[in-house]
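Take a look at the structure set out below.
Removed: one protein chain of the complex. Kept in place: all other protein chains.
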């Protein structure tokens, strides 16, 4: 990231704040986790924050995103309510889904964060369907759909690309390629690495980003979003990134034999939270850090103080009126 | 087809005989159909025979094929038993599936014709699985899987390509692109026409054939089969072809507004049955035609004379011993 | 509640077919609400899903009557997403068997979204699906899979058996804020009934008593209601009086109406247009038994598809389905268990054969 800042100071501060908020929130979740207060499988995005942040930074408030069970980053980057997210992880009635979602199915329709899903690939067509409706609405709103490398193997991914391109849906597809599905490397799952080339055969512009540089992602997403608003139909970005923690849970897993700490260290050397932080002057950075800590402390407090849902809530929301 | 014959006389005679057998069998089915003796939905291949014939002509007897509900052509081209096919259409106990399959689920494992399916796309992974077993067997046998343009839209098609390439399965994928799924043109269903290009991104060699020239198909299939036997893994051929009759049933449907008779006539002008027949000398051709008529008459007779299955057969074959 | 097939009671003169009723329901709802759209393979062609989407493409254009690729799972997801955004998709499947391609979206997302997201979204989605029968439909074009959907909380399931209920249930399904699996039967398509022209809804969760009787209660699901009504006539000739009930809606299920009839008859025979094991008949029998808690002896029976895959040949297929004669025979054995088996002559033409000929 070479020292010279590629964006205006406000953007830099905003991007850093978002990265920092996600990183620190998840670190806090990992810290709390052994207490068993969070009885939810947590799939941490630590190390992958820049994809969500880079993309969401170019979206408008009324644009829509969808993501996966590894969704804390996208939820927060899009402006999802932190208190309600934390309460949801705690299983409290004040959670964003009233305790029915846990970490894997976060939602905040107020911030235009569509519900996430624990079944890989399922949110991709749903986001496209939402984009279909946005297209009909005609107000220039777009959708962005985040998913992992593994999700691209599901048939529904190909089906959705075809339909989205055929109908020129206003959607940005974002593949967070962290090289693994649980512990399975892409080499066990992909016949080739030519994903972007394949996407292009559907008539969808596709950009492959070699690493997780937040400003490069932001720039690519900005171009893509602009094209979509201009009527291009879907656009695609593949971001190479890296999951620092284990697949699910708060810990690390470099002793389990499926990957090495060297691999991690190469990515850590270019940690986007640290790198963007280093571009800020110390006081500004400190102010942001303090604000972030305050927000997280408040959210944890909110979650801890919130009541459990009442038992009869089990039966609410089975059917909508 | 220009008059000069691209193959040896034996091959020519064999190819013509196969084309003629399929064409005449289906014409006979269409003729009988209004009598209601065939109470089965029939999806005729008339006009599309050359794809099955061109491909199957390069396969060995112990190679395996799979196809679709539009499967009479592939079944016969691979050497499936005509009598048992006709009896199956009649619903008789002597049918290839004892009356349980009708036209849509033909099978003849004796001729290495895997069972067909009325659900679009379903036989594609099944053929790949069979190819997986053939690969393990290590005797150089290969599988060929026929399917329509519509089938390529199903997610399972993409999933299968990826797995087949990843594991270098000995399989030849053959897309019979007749431009329609029922009455829906590819323009309503495909974002682009770049199918072969897409297939190549899986690391699978793909050849697009502009028309239904049986010798061009045969040649492409021959190269592909040779490569597969040499360990290339899967190969892909897309053949443009045309369905002369209605989607299902014995009639034509050029008055229904979704396509024109002009379109048909362009294809009919290069009818592969007529064209290959014209390359033979009259006597040889007549001998083949006579033989074919004899076989068909025998098959119809076999079907008509065969008994219905006994009522208790309803309960057989639910579970295998 | 009166039988809608009895025009003297409804007092409505206009008689239209099941096909026309479906078409009219959708057309009227598309007029009423811009958010309603139709999506599915071939919904826009000249065959128009056997006429049920006839004319919609001309009236509403390709933006609201959308032909699709063969991509059932993605299209279902897309319909769910559009529904979450406030639209009202009607996703059409020419055979119910094809719902097996979109179980993931329908069950893991559609059925669960409202609950799993704590009420933040709704999924007003209609899945129209047609059960096929005969003329060699066979293994993969004949399945009635409604029990699978009844099993999953969050889905509603309706299976109207006449044109009147077809229109009213479809309008109700479109207006419902939940995913509704709408079960049609191909053989019912040509049947007529008096159908009001103005839009109306038929409420879910209300069964219809379509024939009174004291000796046994027959519950007929989907097309099997027709066979139950014919069985009732056969039974009358043998001096047995059978009540016949059409559940109309399978989830919610009106157990009250069935239990009330059973209170009187003390015999319950459910005839389903589907397999029996873990089917709608199992549910109805179990629910009625639970309610009664052995208050008095109760004879129960279930009929449905044979416990086999559906064969194509008519020679075997006729044993696969219950019909008026086999239903009457079974009912007779329940009402008069001591007597020798009674097998009324099967009608020369089965109901569906009179109205249906291939190719389909």
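By written order: A, B and C. Residues from 1 in each chain.
To be clear about the criterion, contacts are C-beta pairs under 8 Å (C-beta built on N, C-alpha and C of every residue); 3 or more make two chains touch, one makes a residue touch a chain.
The model shown is predicted, which means the values in this text are computed figures rather than measured ones.
Asker: Using the definition of touch stated at the top, determine which of C:43, C:90, C:123 or C:152 touches the missing chain.
Answerer: Here the residue in touch with the unshown chain is C:152.
Asker: Tell me which residue among A:65, A:85 or A:104 touches the hidden chain in the full complex.
Answerer: Answer from the full complex: A:104 touches the omitted chain.
Asker: If I consider the whole complex, including the chain that's not displayed, which of A:6, A:79, A:140 or A:249 touches that chain?
Answerer: The one listed residue touching the chain not shown is A:249.
Asker: On subunit C, where is the contact patch with the chain that was removed from view?
Answerer: Subunit C touches the missing chain through residues 97, 100-101, 103-104, 107-108, 111-112, 115-116, 138-140, 145, 147-148, 150-154, 251, 266, 274-275, 277-283, 285-287, 289-290, 293-302, 307-309, 311, 334, 337.
Asker: Using the document's contact rule, name the residues of subunit A that touch the chain not shown here.
Answerer: Subunit A touches the chain not shown through residues 33, 36, 39-42, 91-93, 95, 99-105, 117-121, 150-151, 153-155, 181-184, 188-190, 248-250, 256-258, 308-309, 311, 313-315, 318.
Asker: Of the residues in subunit B, which ones touch the absent chain?
Answerer: These residues touch the chain not displayed: 95-101, 105, 107-109, 114-115, 117, 119, 122, 124-134, 136-137, 155-156, 159-160, 162-163, 166, 316-321.
Just so we're on the same page, only the chains that are shown with their structure count from here on.
Asker: Mind checking the centre-to-centre distance between subunit A and subunit B? Centres are C-alpha means, answer in whole Å.
Answerer: Taking the mean C-alpha position of each chain, the two centres sit 46 Å apart.
Asker: Multi-chain contacts only, two chains or more: what residues does subunit C have there?
Answerer: 68-69, 71, 73-74
Asker: For subunit B, write out the residues touching at least two other chains, lowest number first.
Answerer: 153-155, 189-190
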